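What you see is the complex with one protein chain gone and the rest in place.
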Amino acid sequence: MTKRDFLAMEEWSPEQIDGLLALARRCKRGEISGGMAKKVLAMVFMDPSLRTRASMETAMFLHGGHALCLEPGKGSWTLETDVDAVMDGTSVEHIIEAARVLSRYADALAVRVFPKGTDWAVERHDETIRNFARYSDKPVINLESSRRHPCQGLADALTLEEHLGETHGKRFVLMWAWHPKALPTAVPASAAIAAAHLGMNVTIARPAGYDLDPDDYTAIGDLASRRGGSLQITDDVDGAVDGAHAIYPKSWGSLAHFGKPDAERAGRDGKRDWRLTMDRMRRTAGGKGIAMHCLPVRRNVEMDGAVLDSPQSAVIDEAENRLHVQRAVLLELIGSH
Amino acid sequence: MTKRDFLAMEEWSPEQIDGLLALARRCKRGEISGGMAKKVLAMVFMDPSLRTRASMETAMFLHGGHALCLEPGKGSWTLETDVDAVMDGTSVEHIIEAARVLSRYADALAVRVFPKGTDWAVERHDETIRNFARYSDKPVINLESSRRHPCQGLADALTLEEHLGETHGKRFVLMWAWHPKALPTAVPASAAIAAAHLGMNVTIARPAGYDLDPDDYTAIGDLASRRGGSLQITDDVDGAVDGAHAIYPKSWGSLAHFGKPDAERAGRDGKRDWRLTMDRMRRTAGGKGIAMHCLPVRRNVEMDGAVLDSPQSAVIDEAENRLHVQRAVLLELIGSH
Partner (left out) sequence: MTKRDFLAMEEWSPEQIDGLLALARRCKRGEISGGMAKKVLAMVFMDPSLRTRASMETAMFLHGGHALCLEPGKGSWTLETDVDAVMDGTSVEHIIEAARVLSRYADALAVRVFPKGTDWAVERHDETIRNFARYSDKPVINLESSRRHPCQGLADALTLEEHLGETHGKRFVLMWAWHPKALPTAVPASAAIAAAHLGMNVTIARPAGYDLDPDDYTAIGDLASRRGGSLQITDDVDGAVDGAHAIYPKSWGSLAHFGKPDAERAGRDGKRDWRLTMDRMRRTAGGKGIAMHCLPVRRNVEMDGAVLDSPQSAVIDEAENRLHVQRAVLLELIGSH
């Protein structure tokens, strides 16, 4: 049997994703205990984390397993990612060896690696997470790569189902938000894929110049129509939030200026009103739409504190659901259930 | 039932503190096993730790639970503490969200946050630890805040009881010591509160200008008299150590110069003889008084190596007792016993 990786939601069949969501709901209801005794997950964090680390470690523990946490460049060796490198510089260990070695100690690997380069034409291939998967004999779980954050996407899907009940035909708005830094597109792409999986009518509201990668639009649009939903792109944020059932404000940097911070920053100037306010929340469906976010969120910048503290905020449930969907992913890949 | 936090010893009743100490003694004697299966403690360290981290993690493990360790600004996101912040600077996540999210994964939170500001009038309100408690649905344990280190205080109390037997009416000297840096007042205040809880006659020997916060003096003095002891403040260090049963040398910065390192340093100059030497140990009660310290200690600066290595040193027992009192706190807050 070939090993399975969990690198992107759309690489698993919709039936498999529905199976994970069903298993996550059973975990959340307390129906599944054990299943990972003596199992070890090796996590490699090439970038910071609060929820991901805490929820993966908790997930392993709750089912009898253990999560290792390695931080290359901090407590662990700096990792080289170029497969052909002549390593006479500052990188001490190659991801090829790291992946091979960790797959001898652990039953699965989980890797976080944000885009680091200056060329989107290169970064868009998501080579580092894919090389981890290539060189590991054990399943690899993506904890956010250049292109995808599938554990977040699963949590988003579970949260939408819990808060909206029937999701087919309801309106999900991915709303670009201003932020002091140019952030990656993995989360917005994954959130829109999650909503598309649920058959929602997905609107992406973003200023001109802030399109996701064309392949993301294709993935979102294709999945949405297969599942009975649709995809629309607009720069009319207020029109988009009108009657929305869920709004997911999220910042990302312009791919046109990827790796050019000054040009990218200039493009963001003057867009601070791309922010989720209570005024906008009142314009949602019945005034009762939900506000979502992957967290961490910049309070009063991406989203007002008033929204985050209101009953319409689903962000804490969404964070909690990271735990339950990851329990499902882990049980499916390396556990028994 | 409202959740309980453990933020300061004096916020629990003396009977509750005695209960914790009794439970800690039972833990130390090996009479309590289990009680925290599937329980998770989320620790947030905004400042370094050796004993606290190692003993909390061990405490959870010994009773079947698990401790997560998050380090904001290192492996985890930099945390914003100002509740009204417009987060367009460098802080990535707000403690409000951190507290809410972690209380979904964990059964209790434990937080270390040293004073960071430059204004004691602000820092003295201990807002960050209190906000963690406010925004967490689960019990919060203080692992040292601007004002208190109650787990250390409990360990100090247990150590005093073990070494002195009857503590009522015996003399506890909190002795200011020179140190190359201006340190917080949380430990000295908590140690004096612990001695006051035991009904000891507490002497605080410090140079002029090195008073603890007036509220600390009130808390220590009030508790001491309720418990049959007393509080005295003096600048006569040699007089203070004469006949003492326990000496606790500890450095802290002048609150009058809080946040002004140059002025504060000038005040410390010429005070290097505020140091616990064997000469001073020989002047204790029967020449057999004990030397205490929370650790880490600057050898030959706060306390001579000869004192630390002598049979009169109780510092290693005191450190070990951190483990046992924390087992008691955890079992009381989230375990069964």
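Read from first to last, the chains carry the letters A and B; within each, the first residue is number 1.
Keep this in mind: a contact is a pair of C-beta atoms (placed from the backbone, for glycine too) under 8 Å apart; a residue touches a chain by one contact, two chains touch by 3 or more.
Please read these numbers as outputs of a predicted model, since none were measured by experiment.
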Given B:Lys74, B:Arg130, B:Arg265 or B:His337, the correct residue touching the omitted chain is B:Lys74
Touch with the missing chain holds, among B:Ala8, B:Leu143 or B:Val297, for B:Val297
Out of B:Phe45, B:Tyr105, B:Trp120 or B:Phe172, which is the one that touches the chain we can't see? B:Phe45
Looking beyond the chains shown, say which of A:Glu93, A:Asp213, A:Asp235 or A:Asp317 touches the absent one. A:Glu93
Missing-chain contacts mapped onto chain B: 45, 48-51, 53-55, 57-58, 61-62, 69, 71, 74, 180, 295-301, 305, 308-309, 315-316, 319-320, 323
In terms of residues, what is the contact footprint of the unshown chain on chain A? 38, 40, 42, 66, 68, 70, 72, 74-77, 80, 84-89, 92-94, 96-98, 100-102, 104-106
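Definition applied: only the chains that are shown with their structure count from here on.
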Using Cα averages as centroids, what's the distance between chain A and chain B in whole Å? 40
